[in-house]
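For reference, the structure is listed below as structure tokens.
For this view, one protein chain was removed and the others were kept in their places.
All chains are identified by letter, namely A, B and C, in their written order; residue positions are counted from 1 within each chain.
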């Protein structure tokens, strides 16, 4: 960390800051350069509250230099590869994973029918929601544990690892019994109890970016899980909130190359929640593959208009077929094969 | 709800939509006007997924007409007044409540000292955090139940109702034993398990707006609590995330008159989290009072630089004195007295 | 337009609104349905200020139904194809155009060298700035008319149509003498004098989206030009301003399928301004092609570190080669050929 002062050689201020750094954070510091304006704080300054230093009268500028996350950082390693059942691996260079399934598991028959559809067109992971966060209090909330049982069964039948969302610690306990990947929704990205529980989890986590989260906050949320001892985290970009009106969320695809430089964690794109409209998802999926994502997670449904949740964004078989054709074509052009 | 079609008298489409509305949502509907383009769906259409209808080929436009929240709506009543211990009431026209205290309860002595400071300058509710959500995994997480005990004791000593934040259902159980108001943080605004638990709570709730939440989502979150049976919800605006860089969050004060028209719930402003800098909080507090808020919640600390969390935004005694002078002056000009 | 009232059969209000619509906008209107709450305003309501009606006490909801732009609307025609010199056409299904060149024209030699680079790797339109809008007053402002002369010469030598940006009406006069396409920068998207002048222009216009413009405002800006008599407008998405920090602007690629439904105008993507970093542009370019853009506009420079403007985002030959390889691969997968 570098701290630049307004005045040269302001000894009382220098002493005050050095004492504060030492006493509050245990950090040594020293003046560098000849004009007595720059204080360098070497070593780990993750704990130092940068705003506290900035707000001290007489401080002009503070540069943390290092990122506040360590385990998630690309400086640590190049790529994390996550191995799942049925021979599926996520994060390997040159492969692409497609996860597909219904927003909500509505019944065993509906899930089975959807899983068959997912498998038929090339998805290798089956998704399905058993617990649904709903923005209003008057909507369908999911089948709960029964849904997870159906999901496990469908995964076994169609030979696909399965993923479902947990919204609290108790649900994570259930997930460990039934699923291969546990998903954290965008609204829970900073639910720290949940993140801590996932750190102790022995199954991989798909962490969705909060709709107003910076990339730094996103990686700090991943850091929570990694710091707890679970190394298998994948990041999922699903659209951020902006002033745009025609599109539900703004899919920040440009963050993919930025994330690739910052972290070794696999990057998955969710085009369904961003687009909000089934007929825009094939286009968005192709772009996601082209920009270099490691995978996609897509909502499909045999009869979207009858879906109990998120019908407007679920692909019917015609759209799903078109979507997978596009994905395959772009993956081919990128020299990638479907995991 | 009004649905407008692209073409006149498109009978197959009209039949399809009417059947869907009937079958999926139990809604009757009929054509109005003479050109066969407008379908009216009378009555409660809260359950109808507006995007599902909009996405149907041949539909040009859909207007829900009614707001999707009912209990929180201003159409229901004019104002909610929330009665607390020590004679404090929130939401009464003509009064203003000031809640103050430390971000984190660090020790019994620190809390006592801060409570004395709060009381001395006119705060009537004491705030203090016992469980802290922290963006990074390496920071102070609060004293837990011990903190709540200190808070209850300080509230009794200084004759102030107390408020603290709960992040999960188990913490709400504790809150019911120790505090007068339970706070929901911005990052938990859509934590539905928590909202449902608070609906069963018998103490008032201060619900903070999520940093990317629309006012509709904010009111739907309040609706969750109200629908659970707890009528005492106050809304807290604490800044939204925008592209602004100099200010930590953009305090959307303009939403106060908008909320006042939409809902009967009291509106509290948190200038501390928005401004992020102690020296800007007095100005922001005055503006909050002037625009018509029912109250403020402000972070103070005897020695901000030593605070274990949020030190940069905590007011020391000098700033706190100045802040309360400004608040009193503006409240006076508004014909309001401190609750 | 449909206007819904709060109360049934509120005859004085109905009369007031009908008179206002008639007197101020010349619009006839009538009640539809049986409960006396819905006023229909048939025909063109482009002129009606929707907020004025919404703000009338007793009005619950107003739905314009029709989009406020007519000439730019997809309902008018399917696709606009823009024919340029040297056999280049923009907007044809199945083709992709790549425009490339330096941000600023710095000298005849620099432009010639860059044009050779553009041509060599497959660009078919040459870009080059002669007038530069700069955010601070102390930066390089471009070569002016001399720059345009060099541009015209290079275009002829390398057999490429050329594009340059005009910031005011006088510059448009010059553009008509030297270039094939005139560009409107994001900061001028709502410079109405300029748009009106371009409406009288006889050369095609590339209109960049303002960094806080909604798609409706973007299409209304295009409508200004179309309404003036110039049918050859192409839309250029170049990133919007959001809270994201790591990436300069958030490239709203998800707006491409949305725009495709709303308008017949060709859609060009500018990955350079969005990414801001040369090494992210190849990735972003591939995604732009994959989502279905009609073309790209990319900044290149033989020696980016020496560039007089926008060096950080200019591609050197190595990055440019890689970028075009990616573009070609994805275009191939999409069944498109380079125009």
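By our rule, contacts are C-beta pairs under 8 Å (C-beta built on N, C-alpha and C of every residue); 3 or more make two chains touch, one makes a residue touch a chain.
All of these numbers come straight from a predicted model, not from anything done at the bench.
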For this session: Among C:54, C:93 or C:120, single out the residue that touches the unshown chain.
Result: C:54
Exercise. Out of B:212, B:236 or B:339, which touches the unshown chain?
Worked result: B:212
Exercise. Which one touches the absent chain: C:106, C:180, C:223 or C:270?
Worked result: C:223
For this session: State which residues belonging to subunit B touch the missing partner chain.
Result: 212, 214-216, 239-240, 242-247, 249-258, 262, 274-275, 279-280, 283-284, 286-292, 326, 329-330, 332-334
For this session: Extract the touching residues of subunit C with respect to the undisplayed chain.
Result: 20, 24, 46-47, 49, 51-52, 54-56, 68-69, 133-139, 167-169, 187-188, 190-193, 195, 210-212, 217, 220, 223-224, 227-228, 240-241, 248, 276-279, 304-306, 311-313
Exercise. Since one chain has been left out of the picture, which residues of subunit A touch it in the full complex?
Worked result: 2, 4, 32-35, 38, 40, 42, 60-61, 63-66, 241-243
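Heads up, the rule we're going with is that only the chains that are shown with their structure count from here on.
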Seminar exercise, completed: Per mean C-alpha coordinates, the chain lying farthest from subunit C is B
Problem set entry | Gap in Å, rounded to a whole number, between the CA centres of subunit B and subunit A | 27
Exercise. CA centre of subunit B versus CA centre of subunit C: separation in Å?
Worked result: 39
For this session: Just give me the whole-number Å value for how far the CA centre of subunit A lies from that of subunit C.
Result: 32
Exercise. Tell me, which residues of subunit B touch at least two other chains?
Worked result: 241
